[in-house]
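One structure below.
What follows is an incomplete set of chains from the complex, kept in their original frame.
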Amino acid sequence: MDFLADFLLRLLAQFQSPTLGFLIGGMLLVACGSKLTIPDAIYKFIVFMLLMKIGLKGGMEIRDANLAEMFLPAVITIVIGVVIVLLGILFFSFISSIKKEDGYATAGLFGAVSASTFAAAMVLLEEEAIAYEAWVPALYPFMDIPALVLAIVLANVYMKKQQQGNTTEVNVWGIIKESLQGSALSALILGLALGLFTTPDKVFGSFYEPLFRGFLSILMLIMGMEAYARIHELKRVAQWYAVYAFFAPIIHGLLAFGLGTLAHYWVGFSPGGVVLLAVMAASSSDISGPPTLRSGIPSANPSAYIGASTSVGTPVAIAVCIPLFIVMAQTIFEV
Amino acid sequence: MTLHVAEKVVIITEKIIAKGVCQIIDGCGATGYTIVPAGGKGSRNMRSTTERASVVDDFANIKIEIIVNDYAMAEAIMDQVKDKYFNNYSGITYLEDIKILRPEKFS
């Protein structure tokens, strides 16, 4: 009883966080027909700043880290990416009204990771002073890439079966390369490398670190605006996408939270790490995923998977999953 | 000033396949092309031209114009682009008659 009351109280407190406020504010703005826009150049710059900050910080701290610790969580991360895609494909295979390729693409997008959602989780963890290992942000590609590769490969195998005459080979290395070349992973890896090989402490402390929280607030506003603006796309496709997009983040996140908790008791994976792993699983890719899927599964309808992810999946991941997992960590691990 | 009749192929399609379309154009032997950013509405979707933040990038349109003074080449470009892309990507293509100054520049 006490446990539950504590849980609910903490959850309530989370909802006053300005991070969520900006997200919801963005939705309301578009809903009210506001003409306020954040220019695209600013959006691109903010994403770059956030990923550089995450990367630099990771790189600087990884230097002294014991990377052997990273092994098991990395394996778990890959497994989660793969399982999410398989679960998604299974789900959509039950719904006969949905085109197979659309199901594969949606499952892939939800397996992949959103940098924005991830950054929001980091700020909220910091607010609650819940620590995590320096190398956790480096787990990102371990979930993102396998999920995208698997979804694209399976979709192409399926399409090949359908039309025997098709001669296109699936180029796995090509998909991996395209993921790594995407702007999100590029910026993260660049930051990691610079943190590792140079001494960016001053520029980090005077620029990337202090601006992080502010830029994140604007990013949340943009995500909220985009979520509402794209809802009409979702309306043009089957309702099942909305159902999937609502429950998938929660289920994926809980699954990852469970596996992360195992790693906690087994190899001492930190509570903050468990939360971040769960948020990666709950999130669906917004920057690199859509173009990769568009060229990997060209016959899938982008309105379906992007609408599902942007309009429902991401808001649920940010507004429901992050607070939930933080409070779960606080209650379970007593941090 | 003597003007010579030539053809202008216009392709309006998704920015994400720009590279592939340009390869087809080069492959057909055109001497050049001009690209203009565009938005629009067609049978498939609405594509914006606005400068507001687009979280999902690369889904804007582009308009590509290719001047050729050889009708067969115009046909080849239109055919190949249509066959390769227009099943999966939105796009249209059409032809205009124009008059050019120096035909040798475009062949």
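Going in written order, the chains are labelled A and B, and every chain counts its residues from 1.
Quick note on the criterion: a contact is a pair of C-beta atoms (placed from the backbone, for glycine too) under 8 Å apart; a residue touches a chain by one contact, two chains touch by 3 or more.
Note that the coordinates shown come from a computational prediction; the quantities given were computed from them, not determined experimentally.
The complete set of protein chains in this file's complex follows the formula A x3, B x3, whereas only one of each kind is placed.
Following the convention adopted for this analysis, only the chains that are shown with their structure count from here on.
Centre-to-centre spacing of chain A and chain B amounts to 36 Å, using the average Cα coordinate of each chain. Put simply, chain A touches chain B in their complex at residues 37-43, 222-223, 225-226, 233, 286-287, 290-291, 294-295, 298-299, 302-303, 306, 310. The part of chain B that touches chain A in the complex is made up of residues 16, 45, 50-59, 87-89.
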